[in-house]
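Have a look at the structure below before the remarks.
All protein chains but one are shown in place.
Chain lettering (A and B) follows the sequence in which the chains are written, and residue indices restart at 1 in each chain.
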Amino acid sequence: MSQTPLLSLRNLRTMFTGENGEVVAVDNVSFDVNAGEIVGVVGESGSGKSVTALSIMGLLPKTGARISGGEILFRGRDLLKLSSREMRGLRGREIGMIFQEPMSSLNPVFPIGDQIVETIIAHERIGHRAASARAADLLNRVGISSPARRMLDYPHQLSGGMRQRVMIAIALACSPKLLLADEPTTALDVTIQAQLLDLLRDIQDETGMAIVLITHNMGVIAECADRVVVMYAGRVAEEAPVDRIFDAPNHPYTVGLLGSTPDITRDERRLWTIPGSLPRIEAPPSGCRFAPRCQLAIADCERGQPQAVQIGAAHWAACLRTQDASSLGRKT
Amino acid sequence: MRAYAIKRILQAIPILMLVSLISFGIMQLVPGDPASLLAGPNATPAELEQVRINLGLDKPFLTQLFIFYGNLLKGDLGHSLLLGKPVTEAVFERSPVSISIALYSLVLTVIFGLAIGVLAAIRHNTWVDQIATSFALIGVSLPNFWLGLVMIVVFSVHLGLLPTGGYVPFTRDPMGWLVAATMPAVSLALMQIGLLARLTRSTMLEVLSQDYIRTARAKGLSEIRVIAKHALANVMIPVVTVLGMILSVLMSGSVIVETVFAIPGIGSLLGNAILGRDYPMIQGGLLFVAAVLLTLNIVVDLLYAYLDPRVRVR
Partner (left out) sequence: MSSRTVSETPAGVVARKYFWRGRIARRLMKHRSFVIGAVLCTLVLLVAIFAPLIAPTDPNRMAIRFRFQPPSWDFPLGTDNLGRNLVSRVAYGARLSLMIGLGVVLLNAAFGVLLGALAGYFERLDGFLMRLSDALMAFPSILLAIGIAAALGASATTAVIALAVVYIPRTARILRASVLVVKEQEFVQASQAAGASHGRILFRRILPNCMAPLIVQLSFVFAYAVLSEAVLSFLGLGAPPTTPSWGILISEGRSYIREAPWLTIVPGGAIAVTVLGLNLLGDGLRDVLDPRVKMDGA
């Protein structure tokens, strides 16, 4: 693709201060998001997905976390070089974000209408009445009926799915170019999950905004994403178009992730699980971080972080044994 | 909301009855014969008997209790022995003084307690936080009457800025009232400022770690708006619940502080009653203050319900 990407992470590195010094939560992460596409970021909890999203938003905790390297280019501008004032102007206006916990993400003491309206007013020269009208439209758009009445409701009067719809309405309030959705459906019932994913896709179709969809659920990825970034222990393991990820994974970890996802279309005797667990962030393995759990690991894997190798069009994997991995993928 | 209010008021009735029972019971604790204490060592048996009849002490316990409640329903708290007038009259004369000082203290407490607590929380783990928490801790550790005395030494004796005591009604001379009431109010308020600052700080820290604060920031609101609107509205909920307690401590603290500053409020009324063994006055005064505070607590609870939509809207 020749056009400049909407969002481009370049060697992003985010550190956290733990009890025993600094640890690297996001290590050398690079990927692009083009206008109008849905990029799925997938990985286990603790793989650095959410930290990546918070780094983009500039919402890392003020103490105990810092971005120590790299660039976050949004429409060509490095967000890390912006003042906090400029960042604030961007948040909610050009980049919206929705979170995993719909139950606690809305302020319990304000009516939901107010929480949408204030977002609009914070970014635009607009009267309260016009902002209210738009908030009602937004609620309508995200599938909440009789929005004018609902606007006066408090969060505790709504179900989890409804609250997440309100969160989406807030995120869409100023028609952002990019939406970061951090596990938006994880806390919800399966049926509501599907409805919300449909809603996100519809809105994306309509508005042409880009979405970064963070999830640990391969099913969600399969349903929505155009492209997928697989993260493991703070690093990008594999990046590929969605069909390639499912059909021809080239990183043993991706293979493992797919194997551990239930799939009713395949007749399987049992779920395949990845042996072991995520390495402790304080003491990561010296070489490839997946090596201790990888059934293909060889001595070289522990000798240094494997470089991403290009496998096909827009398909990279950070593994020394991509070929064997792809055959492993076919076997399972 | 209305149902909640009614429920809350109904709940207060048995408590009020128990409160009056306790204040009645306190007087039963008086060792020996209160009548002989009151009549003095030189009283003749006939005089002693007269005092006993006046106080109703000649009747059996349950009858006394019955009469006590009967009088209470008529609004009769008894007759002061020292002042020679009904307890209610004495209390009503003095209460505006105490209430004005308690409210002044309350205003100081809320303004400074909130400000210090919020400041400490938003500058968590910095020197600002250190100073604020140290100040709050020292505040909760100083005896208020002693603080009053130290302030007299500094501001009245050495600097000659403020009077050592006395009182000017607000209605007569607002400036005079301010001058006279400032030291008492500050010495009353300091400990409560410390308490409120500690509560505010810990609540604020908790609130700031909540998801909805992250949402507010993600919306691109200014930090001032995030703190002043989104965080503070949630911090106010627990703060309001302790306001009743704070007011109660301020009212009762006035017993001592009014004595220190020679202020003619309910506090010094009770203080003098204690020194003069004016038992009906002590009993009635205690009951009055407890009833006022109980009422205030209901008001505070309703305010709390109003502030928290999870309670209000049901």
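Quick notes on this one:
Everything below uses one rule, namely that a contact is a pair of C-beta atoms (placed from the backbone, for glycine too) under 8 Å apart; a residue touches a chain by one contact, two chains touch by 3 or more.
What you see is a predicted model; the values in this text were computed from it and never measured.
The hidden chain, counted over the whole complex, makes contact with B.
Screening B:Ile9, B:Ile53, B:Val107 or B:Leu137 against the full complex identifies B:Leu137 as the residue touching the chain left out.
Although one chain is not drawn, the whole complex shows that of B:Ile22, B:Val107 or B:Ala228 it is B:Ile22 that touches it. Note that of B:Gly78, B:Gly220, B:Gly253 or B:Pro280, the residue touching the chain absent from this view is B:Gly253. Within the set B:Pro14, B:Pro45, B:Pro60 or B:Gly84, the residue that contacts the chain not displayed is B:Pro14. In the full complex, chain B makes contact with the omitted chain through residues 14-16, 18-19, 21-23, 26-27, 29-31, 124-125, 129, 137-138, 140-143, 145-147, 149-150, 152-153, 157, 202, 205-206, 248-249, 251-253, 255-256, 259-260, 270-271, 274-275, 277, 279, 282-283, 286, 289-290, 293-294, 297.
To be clear about the criterion, only the chains that are shown with their structure count from here on.
Per the touch definition, chain B reaches chain A in the complex via residues 124-125, 210-212, 214-222, 225, 230, 233-234, 237, 307-310, 313. Of all the residues in chain A, the ones that touch chain B in their complex are 57, 59, 63, 88-93, 96-97, 99, 101, 104-111, 118-119, 122-123, 154, 156-157, 167, 170-171, 173.
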